[in-house]
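Let me begin by presenting the structure, written as structure tokens, before commenting on it.
Removed from the display is one protein chain of the complex; every other protein chain stays in position.
Chain naming follows the written order as A, B and C, and within any one chain the residues start at number 1.
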Amino acid sequence: MRLAMLGLGRMGGNMARRLAAGGIEVVGWNRSRETADALAAEWDRISAAGTMAEAVEALTPPRVVWSMLPAGEATEAALMELTRHLEPGDIVVDGGNADYRESLDHGRLLGDSGIEFIDAGVSGGVWGREEGYCLMVGGTEAAVGRLEPALRVLAPAPDRGWARVGPVGAGHFTKMVHNGVEYGMMQAFAEGFDLLERKEAFAIDPGQVAELWRHGSVVRSWLLDLMADFLGEDARLDDIAPWVADSGEGRWTVREAVDSGVPAPVLTAALYARFQSQDERGYQARLLARLRQAFGGHAVRQGGEAE
Amino acid sequence: MRLAMLGLGRMGGNMARRLAAGGIEVVGWNRSRETADALAAEWDRISAAGTMAEAVEALTPPRVVWSMLPAGEATEAALMELTRHLEPGDIVVDGGNADYRESLDHGRLLGDSGIEFIDAGVSGGVWGREEGYCLMVGGTEAAVGRLEPALRVLAPAPDRGWARVGPVGAGHFTKMVHNGVEYGMMQAFAEGFDLLERKEAFAIDPGQVAELWRHGSVVRSWLLDLMADFLGEDARLDDIAPWVADSGEGRWTVREAVDSGVPAPVLTAALYARFQSQDERGYQARLLARLRQAFGGHAVRQGGEAE
Amino acid sequence: MRLAMLGLGRMGGNMARRLAAGGIEVVGWNRSRETADALAAEWDRISAAGTMAEAVEALTPPRVVWSMLPAGEATEAALMELTRHLEPGDIVVDGGNADYRESLDHGRLLGDSGIEFIDAGVSGGVWGREEGYCLMVGGTEAAVGRLEPALRVLAPAPDRGWARVGPVGAGHFTKMVHNGVEYGMMQAFAEGFDLLERKEAFAIDPGQVAELWRHGSVVRSWLLDLMADFLGEDARLDDIAPWVADSGEGRWTVREAVDSGVPAPVLTAALYARFQSQDERGYQARLLARLRQAFGGHAVRQGGEAE
Partner (left out) sequence: MRLAMLGLGRMGGNMARRLAAGGIEVVGWNRSRETADALAAEWDRISAAGTMAEAVEALTPPRVVWSMLPAGEATEAALMELTRHLEPGDIVVDGGNADYRESLDHGRLLGDSGIEFIDAGVSGGVWGREEGYCLMVGGTEAAVGRLEPALRVLAPAPDRGWARVGPVGAGHFTKMVHNGVEYGMMQAFAEGFDLLERKEAFAIDPGQVAELWRHGSVVRSWLLDLMADFLGEDARLDDIAPWVADSGEGRWTVREAVDSGVPAPVLTAALYARFQSQDERGYQARLLARLRQAFGGHAVRQGGEAE
């Protein structure tokens, strides 16, 4: 099999390597040509294209073009350009973290040109190249069937870790929910380790507990494996700032909960904890402190202190 | 009527003044004698006692001793001492913010000496002296009946704003729930005004909106009246630190929810928002940032930034 | 002043009455003609129009047309039709509970025809006719200035309870946040009264406490006034089903929190509590019960029981 991979960053580059190692030929394109050339120099089965048009020309119909470009503008622009180069029967896979509603739009847009669209949610992070990726795929059965050789290589094992979960949109929807669950699990652990760490009387070592819980406990999990690694080296985390980024999927999951009337208190609390970490103004707390002063005469701290 | 008031701080001092203004004679005792003397000099109907024993001696059985001492050690010590000076048939009122479980203990302790115990939850803050206090009273009907002349003066009106809500313990229990609700209402407003303030495109003035909502809206309330006052003067609150104290009642309310199996997501979220404002370590956020780095290679901010 | 009122349901009908009582002439239109005729028969200053076109014709430019139609399709259709009948310089007011983003669109749509758009969030419910409405108004200063005679009549007092809070969109935005705060306050009270009601040992009467808290307490508010009324008559609420509707504003407020990165745990918990009351499937709880069985051998209840 032979496919084009657009976007050779942390995710796309490693996926290209895993594909090549698994016998798939990859035509790589990247915004900066050097990245594609370096990758092509590294692997026999990877070649570099200077433009998307070249990447498409390097394939034989029916083509498969897999995009790992950032969701939003970059992906939008690529899809628009691809409609000019591809032919009916070709397949475009979006493996980025797109909003599933946009993927539904993209499916319709490409479908108007007779091009098949597949939305593939990809989980695995920096570990995927070695351990394989979890692939949540949305699209027609026929299109996903044609993609199968690549999916079998990218997944942890040929028959495990990839699946067509539904029609176009279902792939990114499932990935969105996956990330929502991930937020909740992460926050559950964060609260638990905070409780352990705060209990000075017991002088518990969070790193020891993380390692302990990996064996035989109910909470054993891959996230815990990772935590045992880094907490074992540094449980205090003094060099890490208490600031947590959030990504689209977490927000979209809460929006989905609201739109569909599904109570999601844990997934939402996890998102809000990140918002809290990002909030440098503290307006809510200022207002509460001022209001306590107003009704109870309680002292407030002056503004500079907590900043 | 004549009663002793123990503790003449912000709450006790103003209550003594309101009682005196309403025709009740008050024997005041305070840890620092000067406060009692100053109050006695201010009001004809207030006299100062140098010791609790003197305060008790200045009354005629059956006596009424009202404590506005801080909950915890100060109240415990006072109750123990009062058991030595009082006689069966006397009444002790605890108007402080005690845990209702402790008040149940106190009722039993004093009851062993034949002394009646009344737990009176008092709301009203610094405004109570002028506007009257809301009094949630627990105790026997007979005891509360004897306290009625004082309750009628302390309340906003003789027949409104005070009530016997149940047996001993019920007063502080009701006050605890009151404060829990107060936490929830305050946080609801804090979130709402934060949303308004953050919406730069509309340049909404939170002070104007607070004043506006006071008239005809569903959220009109005394807390809103206070907010309209101070937000009208300074809506940015830049001089107030984003640090909010919490008191026993908020924590006890959540403990009660947990013990009784009542879901209380709003009251608890309000308490946790205050904990968050007090948290200077940010361990949870550090852990999350580190974990994101571990699985996804995401950048973390270095430790010094957010402190 | 003379204006047209479109939609004479619970809100629009009462607003027309209050306007008429205050000296404003109203041309009323309603989907069902009978409602308009009945209202016109009731009040001298109200006349009935059979079509929107007739309502517009009954006014002299520059006209004011106030819509109290339901948000969504009915409002959309009315605005489209009005663009055909109105002229540059006329004003359309949308007093319904529209999403502020749609109001921004409506402002642009009408602006293309030279028609001024005002979005007016209206609070007050069934009590507004007697007590006056709280009006949160978005639009240009000039347009709102022309609407002022009507606003002064609708509000609780000529100079209070109405305000221009910002440009087009700001009115419905402020109303959205108002309702979010309302959700949070309501849920805070619901949790508090549940805690009181569940404490069997004290046999506390929620109706008595609601009335008590109205006087001098920190939580006194209009919502509490209403609760004191109905809890005083029936504190058990056995005839009310535990099912709570939610409206657009609650959902939009949470969406706004998510979009703007403002943590809103209380407003969101209040929304989710309503979702929970609406959930007849209980899938989350079924999954948890099954999972506990799977890892711990814990018994589950059979399906029929809890339905």
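Details
The definition used in the following text is that contacts are C-beta pairs under 8 Å (C-beta built on N, C-alpha and C of every residue); 3 or more make two chains touch, one makes a residue touch a chain.
Quick caveat, the model's predicted, so the values are computed rather than measured.
Considering the full assembly, B:268 is the residue among B:67, B:123, B:221 or B:268 that touches the omitted chain.
The omitted chain makes contact with just one of the residues A:7, A:107 or A:161: A:161. Checked against the full complex, the one of A:99, A:116 or A:182 touching the unshown chain is A:182. Annotation for chain B: contacts to the undisplayed chain at residues 218, 246, 251, 254-255, 257-259, 261-265, 268-269, 271-273, 275-276, 278-279, 284, 295. On the side of chain A, the interface with the absent chain consists of residues 123-125, 128, 131-136, 138, 155-157, 160-163, 165-167, 169-170, 173-174, 177-185, 187-189, 191-192, 194-196, 198-199, 201-205, 208-209, 211-224, 253, 256-257, 260, 262-267, 269-270, 272-273, using the contact rule stated above.
Even with one chain removed from view, chain C keeps its contact list with that chain: residues 10, 125-127, 186-187, 189-191, 193-194, 197-198, 222-223, 226-227, 229-230, 237-245, 265, 273-274, 276-277, 280-292, 294-298, 300-307.
Operating definition for what follows: only the chains that are shown with their structure count from here on.
Averaging the CA coordinates per chain and comparing them to the mean over all protein CA atoms picks out C as nearest. Centre-to-centre spacing of chain A and chain C amounts to 39 Å, using the average Cα coordinate of each chain. Chain A and chain B, compared by their mean Cα positions, are separated by 47 Å.
Distance between chain B and chain C, defined via averaged C-alpha coordinates, is recorded as 34 Å. For chain A, residues touching at least two other chains, in rising order: 265, 273, 276, 284, 295.
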